[in-house]
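In this view, the complex is presented without one of its protein chains, the others remaining in place.
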Amino acid sequence: MCACRCGINVHMKSGKVAYIEGNRDHPVNKGVLCAKGSAGIMQHNSPARLRAPLRRTGPRGSGEFEEITWEEALETAVSWLKPLRETAPEKLAFFTGRDQSQSFTGWWAQQYGTPNFAAHGGFCSVNMAAAGIYTMGGAFWEFGSPDWEHAKLFVLFGVAEDHDSNPIKMGIGKLKARGAKIVGVNPVRSGYNAVADDWVGITPGTDGLLILSLVHCLLKAGRIDLDYLSRFTDAPVLLDGDPRSDTHGLFLRDGEGKPLVVDRLSGKTVAFDTPGIRPDLAGHIRRAGVSHGTVMSRLAETYLSDSYAPEAVADRCGLTPARIRALAAEIARAAFDAPVVLDRPWTDFRGERHAQMIGRPVAFHAMRGISAHSNGFQTCRALHLLQILIGAVETPGGMRFKPPYPKPATAHPKPHAQSVPGQPLNGPHLGYPQGPADLALGPDGKALRIDKAFTWENPLSAHGLMHMVISNAVAGDPYRIDTLFLYMANMAWNSSMNTQGVMEMLTRTDDSGDYVIPRIIYSDAYSSEMVAYADLILPDTTYLERHDCISLLDRPISEPGAAADAIRWPVVEPDRDVRGFQSVLLDLGARLGLPGMVDDAGAPLYDDYADYMVNHERKPGIGPLSGWRLGKNGLQHGRGDPNGGQLDSYIANGGFNAMHIPVDAQYFKPWNMGYQDWAVEHGLMDAPTPYLFTLYAEPLRRFQRAAEGKGDVQPPDHLRDRIRDCLTPLPVWYPPFDGGDTADFPIHALTQRPMAMYHSWGSQNAWLRQIHGHNPLYLPTALMQAQGLHDGDWVRVTSPHGEITVPVLEMVALNPNTVWTWNAIGKRKGAWALDPDAPEATKGFLLNHLIHELLPPKGDGLRWSNSDPVTGQAAWFDLRVRIAKATPPQEARPQTGRQTSPVPPSPDTLRWQVRD
Amino acid sequence: MTQLPERTDRTLGLVIDLDTCVGCHACVVACKGWNTQSQPSPLSDTDPYGADPSGTFLNRVHSYEVTPEAGAAQLVHFPKSCLHCEDAPCVTVCPTGASFKRTEDGIVLVNESDCIGCGLCAWACPYGARELDAAEGVMKKCTLCVDRIYNENLPEEDRVPACVRTCPAGARHFGDLSDPDSPVSLLVAERGGFDLMPEQGTRPVNKYLPPRPRDTWEEETDVLAPWLAPVAEEPRGFLGWLDRALDKL
């Protein structure tokens, strides 16, 4: 149901859904299920389900609609989209939210020809993903996992729940059962952090500093894995030390472009992958009077500096130096006291045979707590640096990638944004730029994309910036659009920063009284806030009523030991006039005559999404689903021709296909030829591509060089300093941008995902909303006392951008400068088929009202987006506020009016029982 | 039969690990989902989409903060359902015999068709383990999933309570606590499992495992210090050390 993509067994009685439980065989959840998963029945039966396509009749935001037929709805959409495609395809902005079919929706947008496509990753996790991929060809997020079986120390940074929510819980359970130690680094000690053996109640936004201080301590004590660093990372690679060179600060390379290292055995300078060498971490060479040292020495110079000593950083982190040292020592002890040794011989990419797999049993995991800050990219990089220094990535006991990862940034596509009327886009939208030349800029230096992704403002915005689409479109900067097409994203509410502002922008009219964003098409399954702000609604089914494809081309269900993908198939037919969105999109594509969706005669190629899942091929032999494809000698997994019976095979196997990695290929994957060959054979890559982890990120250096004035593609002057300081090739820490004035806004304000709620949709669930029906603001004891507050009192919370008035509760186990609340519990009156007096609407609130998508004006007349300067990740957690006691208002403020509900009223009692 | 059995053949129950429970409420909802469709009448919800939604749940997860004498405050998630007490006061107060404790396995159950909904058993339970269903008018409680654990229609591995099966963290364990060699008994012995409100004299079957000691850094400083003994003070020294260290590899 959510991004965790667990396997479920749906038990039916008399054709109705009676009970849902976890699928024991499923690679992700192995039988367990979270609260939301078990409450899926209430999701499926929700009274908020949309019933038929809708056309807006009242003003935007009113929620007044008329039901129309699908034919009318689709023809309306075609009448809007067809002329656009023929004249200015970029005037369609197609953005998808909690989408699990991005490889499909992205492909659709590419065939349509608009450069304006992305999913929600830009406000979600791009820092994590990009930092991981640029550093080591894989990230935590959903693409990497601690080695739960072997780790002895597990350090968790800034995670409340994460996408891998069940696997993390299962993993924590395993560690606990083994008596392994868990450390939680988080301003709030709840959830996973509550069960952590040790708690580091850090001040938000300072993890980078803490981590680099740990790096400092470990370097100083020599507690680093030299063998690992020399073999598998760029630590021994030589850096061009010549300030006059075009490649100053980049790797020295040979004629074939391969990075150079000094071989410790021969003393020669050779390509990194030369068989038989021992790359020298301390190597250096002199050429033409200039000396070139290794990444390792640059690294040591940087981080051994006293400015990273615990004493120098502790205050800013809200910790004591002793605490930082204790954590560093704990890591050193766990890593080097007793390595994990597996007797599994393997061969590396230099052809060297290793008798054993030796690993450091220290696993880290991190998510939005470190990434949703404007210094998040570099903080995530810092964490990867730490992991790699101790040799704890892709080794037993450390962190392991899940296929299709490892896959370095260079193996990913680059972004494409060149649109031509009537033509598909020149390539996939999203990708990993290697330098300024790859930015999505027009000849005039203007952004090609509506969200300004891949521009100098955030060059490595690999997931786009969905949070900037509406405000850029309204500002006409870089240009105006005609149709905003959204799918599964509650942009008028919890997924936007500055919620009230966004509601205003969605309803803003120009001089002639027309909406500034002329047309909005939206696909939702439920009566959300966003529905009220759209012109045309394409109602989706519930997740139990449609086909879905959780593909290896996208965000699959792989585990470290297996590449795996899955399907969902309808277990019940919709009892309303709704259609699966993917099928609708194919229908729309066929009506628009999009290439790949129609045959030569213009007839639709696919009946529906199920047909696409089986018969579409991205490359010959590679389709959305890897399992049970047709090979020369019958059915096979990975590569092969489409197989008409594929879905039946999936269903017979519990809905998924798992391709297990041979045991001798399960670790050291980036360098393990066993894995490389296996991955090629199974269609995960086209040729073996072993690579080095890049502690030193060349792409960042290339941008930095441009900022120094070198090269053809130059940043605007006002961004030069920022790029030079923030896009450093070695991880760096700088204070988050949107702190506001520390004296005026001294308190950090955060949100956390409740484990029993999924964003805004949990509230329509009769069972779950009893658990989280409203959300207090949690205040640390000191703050409660200072303000004379008691549980249930109300406070006014003010940020540089706005003000809310909300109820409070005391929490002791909380960083003394931090307040927090559960995310997305507050609801607009009239939405979600809830009573307008529902606590979600009267006491619940959104912190989003306080967070602006733009930073406060800086005096240069320009307003920068409230995002990470590298990737554009929305900096949700940079928020700072002040708090004052308030007389309790009737209801939480602000109130945003009431929308008419387009669905019938909800029942007064529920007696949910299905009988045979 | 509201008299308690002298002894039961087995003592089935749960062991809940407070060290591991992350407070995810998965067990709460799995319990609701299973029992609303398997019990004679559903577990109802009143005003489910309104101002005061309120429903019957047989298992709820509380949370507590514990502030030790020294050190940071801690948070403990605390799931609670019927503890299937040996001296179950809820049973003896029942005027109708609807509440009873089984001789064969010690499970405390309510026979819905005999229950008059007087609420007395809920009053007698110190743990808040019984809820009178607003729509059905009968008392509801945890059945230890008696309709799963003996259910021949389920695969053998699924014959465990719904809450145990679903718990992602593995914080819930089910078994026979009268057998000293059962995995649950061993866990209790090893981890110091304890009773809730022993002074109430209910002799609960379910046991709770205490959170392990937290934040023990201070005690370990001596052990940890050598791990950070410096090899060098500045970069040049470090490179020298590096050179020597590489030689030894």
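We call the chains A and B, going by the order they appear; numbering starts again at 1 in every chain.
The working rule: a residue touches a chain if its C-beta (ideal position, glycine included) is under 8 Å from a C-beta of that chain, and two chains touch if they have at least 3 such contacts.
One rule holds for everything that comes next: contacts and distances are computed from a predicted model.
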| item | value |
| --- | --- |
| Listed names "Two-component system sensor histidine kinase/response regulator", "Amino acid ABC transporter permease", "Dimethyl sulfoxide reductase, C subunit, putative" or "Dihydroorotate dehydrogenase B (NAD(+)), electron transfer subunit", matching UniProt entry of the absent chain | "Dimethyl sulfoxide reductase, C subunit, putative" |
| Residue among B:17, B:86, B:133 or B:176 touching the omitted chain | B:133 |
| Touching the absent chain when the full complex is considered, from A:770, A:866 or A:896 | A:770 |
| Selected from B:12, B:82, B:122 or B:144 as touching the chain missing from the view | B:122 |
| Selected residue (touches chain absent from view) among B:89, B:161 or B:235 | B:89 |
| Touching residues (missing chain, whole complex) on subunit B | 1-3, 18, 28, 52-57, 60-69, 73-76, 78, 80, 89, 91-98, 114-120, 122-128, 131-134, 136-139, 194-201, 208, 210-211, 213 |
| In subunit A, positions touching the absent partner | 769-774, 809, 811-812, 839 |
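By our rule, only the chains that are shown with their structure count from here on.
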| item | value |
| --- | --- |
| Subunit A-subunit B separation of Cα centroids, rounded to whole Å | 33 |
| Subunit A - residues contacting subunit B, complex | 13, 18-22, 24, 29, 31-39, 41, 47, 165-166, 169-170, 172-174, 176-177, 189-192, 194-199, 201, 217, 219-223, 226-227, 230, 264, 278, 280-282, 296-297, 300-301, 304, 322-323, 325-326, 328-330, 332-333, 336, 755-756, 764, 766-771, 773, 811-813, 833-835, 837-839, 842, 906-914 |
| Complex interface listing, subunit B residues touching subunit A | 17, 19-26, 28-30, 32-34, 36-37, 41-55, 57, 63, 65, 67, 72-77, 135-136, 157-158, 162, 165-171, 211-217, 220-221, 223-225, 227-235, 238-239, 241-243, 245-246, 249 |
